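Shown next, in structure tokens, is the structure this report addresses.
One protein chain omitted, others in place.
Let's turn to chain A:
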Amino acid sequence: MSTSHAKRLLYKLFVSLISVRVAQWISLLPVVQKPDYEMLKPLLLLLISITLAECLSWLALGLANGKFDKDKPGNSCKSLKGLTRRQLRFCKKNIDLMESVRTGALAAHAECQFQFHKRRWNCTLIDPVTHEVIPDVFLNENTRESAFVHAISSAAVAYKVTRDCARGISERCGCDYSKNENTGKGSFMYQGCSDNVKYGIGVSKEFVDSAERRMVQKDENGTLIITQLTSDGNHMINLHNNQAGRQVLEKSLKRECKCHGMSGSCEMRTCWDSLPSFRNIGLAIKDKFDGAAEVKVVKDEGIEKPRIVMKNSQFKRHTNADLVYMTPSPDFCDADPLRGILGTKGRQCTLAPNAIDDCSLLCCGRGYEKKVQIVEEKCNCKFIYCCEVRCEPCSKRIEKYYCL
């Protein structure tokens, strides 16, 4: 279901509710029937989803065509789909970083699909036809999957900006020389150019976190206060998971060194901090996904800022780099378009007994069908002097299994 379609339904709901109120006020109640609230439940759910779906709708940037015109940032940014107002402002101010953000969105989506391609939920986030983020309602219910998507997307933006900075793509960032101070043992001769992760993380915070609905505002004294808390603390969880993704990135920074000196001594070391491939970051976040903590958001009396606490207090408290979720995930077996769940019908599976995409597991016990494909291939190729390669046509039988 696209966002525009959802907005139309929302508009109908809004009009119907207003008309009921107006009818009550002008005492025409006997004439106008009460709306059926049970019937409107999916629409109410949608109402929430539209605002929440915005949190991730910027991921559609990955499919944006064309280059960003630095001379006309306004036009370039307006043509982008899925940006919130604050993100649009960010885009206009930082048009030179938008290419990094775009590749970040693409990498996040691709990595998510790689990490989940054998699972029941295969991380289908972007509608291939409309190029918009599918309003996956379950992703806004603070499930584990939602935590993963938030973490990987914020990490991807930080990663791409960092990498592009080190390559000198942006004039505003370059090497991180802050690590060059002689901070004691082991860093005595380090004067290298490091990947500027701090800058990348800063950009990610600014861009990705601003997709969340504004929760934090400045009071008269300029201190940050929480002005609004949604009933389930969704945003707080999302912001935590965004931050967790960036922390995983920061921790994965590895220092590589090479000793130089007389006959194998180590008078001088050339070192540089570099980021591993994004696949490693994806794997690390996937590990966090597997060990995600179930939490709840509580608001203490007298304290403005709500807290995230473990649902089961017996477990060890989560750290800032751990993913957290509030709602257990659905089983993703059956399609539920209203919740953005596509189901596993028609998904390809394997017959390997312990595989994640094993048919019995992936098809949720519904069974599977075998499709046999005959593929023409060249075989028994021979080199004939000189100079020709002759092959025989062979037909190869390929068996594929699909969930019913």
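Note that a residue touches a chain if its C-beta (ideal position, glycine included) is under 8 Å from a C-beta of that chain, and two chains touch if they have at least 3 such contacts; residues count from 1.
Keep this in mind: contacts and distances are computed from a predicted model.
Student: Using the UniProt record as the reference, specify the protein name of the hidden chain from among "3-methyl-2-oxobutanoate dehydrogenase (2-methylpropanoyl-transferring)", "Protein-serine O-palmitoleoyltransferase porcupine", "RING-type domain-containing protein" or "Cytochrome c oxidase subunit 12, mitochondrial".
Tutor: Missing chain, UniProt protein name: "Protein-serine O-palmitoleoyltransferase porcupine".
Student: Sort through A:Ser57, A:Thr84 or A:Thr103 and give me the one touching the missing partner chain.
Tutor: Of the candidates A:Ser57, A:Thr84 or A:Thr103, A:Thr103 is in touch with the missing chain.
Student: If the hidden chain were put back, which residues of chain A would touch it?
Tutor: 62-63, 65, 103, 106-107, 109-111, 113-114, 117, 126, 128, 160, 163, 166-167, 175, 184-186, 188-195, 256-272, 274, 277-279
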